[in-house]
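Below you will find the structure I want to go over with you.
Shown here: the complex without one of its protein chains, the others still in place.
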Amino acid sequence: MSIDTGRQASRSVEQATPPWALAVKRNGSTFGLLSLALVLAMAFSAINPDSYATLLNVESIAFSIPEVGLMALAISVAMTIAGIDLSTVAVANLTAIFIAWYSRVGVEQGQGQLTATLIAVAGGLLIGVLCGLLNGLVIAKLKVAPILTTLATMQIFTGVAVAITRGEAAYGVTDPLSSFGYNSLLGVPIVFWLFGVVVVAVWLLMTKTKYGVSSTMMGASRTAAEYSGIAYTWVVTRTYVLAGLISAVAGLVLVSRTASASAGYGSSYLMLAITIAVLGGANPFGGRVAVVGAALAAIVLQLIASGLNMMGVSTYIYQIVQGLILVGVFVVAFERKRVSEAISRRRRRANAQTSQTNQQKEHQK
Amino acid sequence: MPLALQAKGITKTYGGVKALTEVDIDVRAGEVMCLAGANGSGKSTLIKIISGVETADAGHIEMDGVDVGRPSVTDSIDLGIQVIYQDMSLFPNLTVAENIAMSARVKARSKVVRVQAARSIAARVVERLGLQLSLDEKVENISVADRQLVAICRALALDVKVLFMDEPTTALTWREIDSLSRVVEQLKADGVAIVFVSHKTEEVFMMSDRITVLRNGAVVKSGAAAEFTPDTLIESLLGYLPSEERQLSALPVEDKAPALEVHEIGRNDLFEGVSFEVGAGEIVGLTGLLGSGRSEIAESIFGILPIDTGEIRVAGQAKPIGSVQEGIEAGIGYVPEDRLTQGVILEQSIESNLIAASLDKVSGRGGFLDSGQMARASQHAVEKLGIKTDNPANPVSSLSGGNQQRVVLGKWMETEPSVLILNGPTVGVDAGSKAVILDILRLTAEQGTGILMISDDVPELVSVCHRVLFVRRGRMDGALEMDEVSPERIRERLDR
Partner (left out) sequence: MKAYTRRSRGARLRVHEIWDRYKGENHETALLLLILALLGVMAIVEPSALTMTFVGDIIRSGIVTLALALGLLLVIISGGMDVSFPAIAIFSGYATITVMNFFGVDGALWPFLLASIMGIALGSLNALFVARYRMETLIASLGTQVIIRGVLLAFIGSVYISTLPAQLDAIGASSIMRLGNSPVNILVLPVIALAFLVSWMLRKTMFGRSIYAIGGDRESARRVGIRVPSVQVRIYLIAGALAGFAGMVHVVLSRHASPFELVGTELNVIAAVVIGGALDSGGRGSVKGTVYGVLLISLVQNSLVRLGVSSYWHVLVVGVVVLVGVAIQAQASSREAKTTRILESTEASA
């Protein structure tokens, strides 16, 4: 009897909560990241009033987000199935090298700028798909752990890039690509628009399709998913192909933006991308889709990078900050859970005592 | 006889669910106290609290009358408490000898260890129990029954004061149980206090001096074994006396192709020459000891452990079943043995779980899921199975065991299978849910589905199965037809 009234009471409390508060509660981490971004933006603007909050700087931040944001997205997607993709930077570089190489060769062979661009981009994306396919098949078919697989393929992809470029950088892209990399549309860099489109597409794929739901289930519990007829090989292969494709898009962005590509480019990006993925809410143990979170976390990290850069802080310090954020995410989550458990345990004990005294009172009656 | 151990006022809550409410138990030196309770009654949790693996929210333990608070694992081992866990808790990568010697080593606070010493510790225990175990084999390579024996040996390798045995006989043959009971007698004579956990009534009466019954996390009855009869024990276990009456669903009148025919199927090292049929609308029981191959046969038919030899026909058609996907395509549904790891995805929503096996059905063009159809499908299942929830978007972990099992059943109902295989469908399920689940099975059968039910719950087999088949060591071992099915006959065959 008393339990029932309690439940009704709690339900009416829920009804009394305004809808926006419920929305905040349900998407806690998204709102958390958004407010974090705002706070950071304001803080850095206050520290560097003349340079941080300028259109120029905002635009430069917007230019710098997509590359690493896409790599983080690739890792986040792999983490959904309790995997990881350490080869994302290597795939991006390989793609970028191919695009730069074909930009030159295609035009030299008399292809039009547009034709050469299309072939270069299509070829680059195909490379991403093939790299992802290799990762997926080795993990699913040969049963090699994702960490080991992608660590080895990272070296293989880098090795291919080193071998074909002889360790040197490849320069130059077609005109359409360079204007794609430099120009803005409605005040927002085109590469940022592309980033937005990819984020929305991946979000739709991961939350609204059979594949996405299957992969989330597979990540939450591989055994239960397999016992429900979800094919492990199918999900794993598709996931790494998707991660490879996203990495290739990152490669496309970086080659368009810098008009160069090399095997050793962005070696510090891997760590940054993992930090972004984790901060964005991806769970290394699987089962959580964090696409929008990854995008927001990428923005947060670039705000920090730009802010620290303006304060004249060395990149080494920025790396320390990244590492601290990465472990900090887990430490904060752990401590929060511990405190809330302690509180609820104390509450339970208090309840148990009151119910005991109540019983005693009833006995006395 | 002095009290060896007392647990007082033990309370434990998981999430919002109360697992134990102010439980008091005690056991004297030199007696066997049976802790009886249905699955999910809180027996295992209570044992884990006493052994320090879990921490209680309230209550304390007394050893020999001294308050020892809430001991940690090492405290409890030092106090002389040993546990044979239900899941055995062995190290698959280590040898039998090392597994047996491990707790002795831990207790001795050894720094340096010797292989020879471990072997001699192990050999001594194995000899004392009159067992035969290959000490140098890795545990991952031995049978389930042998693993259970290793777990028993490990607990007895130390001088123990209080011994907890959590369902130690599920995989053992009668002969092995017999030798175990002789060991128990020996330990009693040595003044060891033994807490024996079982849900098999025969064993309870054979082993114990005193019985404490746990139901829904609270002690409901406690007394000398002589005060109980099998019927009163079962009644206090479940809160009601299950009818062992047969309430069979009507078999279809017309002749349809059998829902499932398996012909001489076999899988390397697991089972061979297995043949039987399940008619459309028929409920067939398949039973045997744990580790007899009953689960493996079920999983092979479904496609998890594809068969090496033989043929499987579903609704008259021969189907190559080499994967779960092919099994589902052929029209087979499977409610697995271990609900928590194989059946449900705990942190995902009830709705997702309900559609997990029929994603193709609810997806439209381009692989996009039709949210309307998803909601309809899950609503349909929630209503049909009476799943108690106010919102199908809640995670499955918010449901009770019985309702979780209904979700698993609902998942397979949505695929509209020709054959439904259930492995222990009512394990860890409360009485109400159990009745509902069995009724749903009868109803499903009457609509033409063939049902194969793997179970060792005798009243349940008697109550719903038209026929009961037996498995022993990977081979079929006879059957009871329609009128032959009775509790006595099933028990007699299982105990043989």
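For clarity, chains are labelled A and B in written order, and residue numbers in each chain start from 1.
Basically, a residue touches a chain if its C-beta (ideal position, glycine included) is under 8 Å from a C-beta of that chain, and two chains touch if they have at least 3 such contacts.
Remember, it's a predicted structure, so these values are computed and weren't measured experimentally.
The missing chain, though absent from the display, is touched by one residue of B:Ala58, B:Ile142, B:Met207 or B:Leu286; that residue is B:Ile142. In the complete assembly, the contact with the undisplayed chain comes from A:Ile274, out of A:Ile65, A:Ala116 or A:Ile274. By the touch criterion stated above, the residues of subunit B touching the omitted chain are 51, 53, 73-74, 77, 83, 85, 89-94, 98, 102-103, 105-107, 110-114, 140-144, 147, 154, 269-272, 291-293, 296, 305, 473-475. Hidden from this view is one chain, which touches subunit A at 84, 138, 142-145, 147-149, 151-156, 158-160, 162-163, 166-167, 267, 271, 274, 278, 284-285, 314, 316-320, 322-324, 326-327, 330-331, 334.
Rule of thumb we're sticking to: only the chains that are shown with their structure count from here on.
Contact residues on subunit A toward subunit B in their complex (touch as defined above): 208-211, 213-214, 216-217, 220-221, 223-231, 287, 345, 348-349, 352. By the touch criterion given at the top, residues 11, 13, 57-58, 304, 323-325, 327-328, 334, 336, 341-348, 352, 356-357, 359-360, 363, 366-369, 371, 411 of subunit B touch subunit A in their complex.
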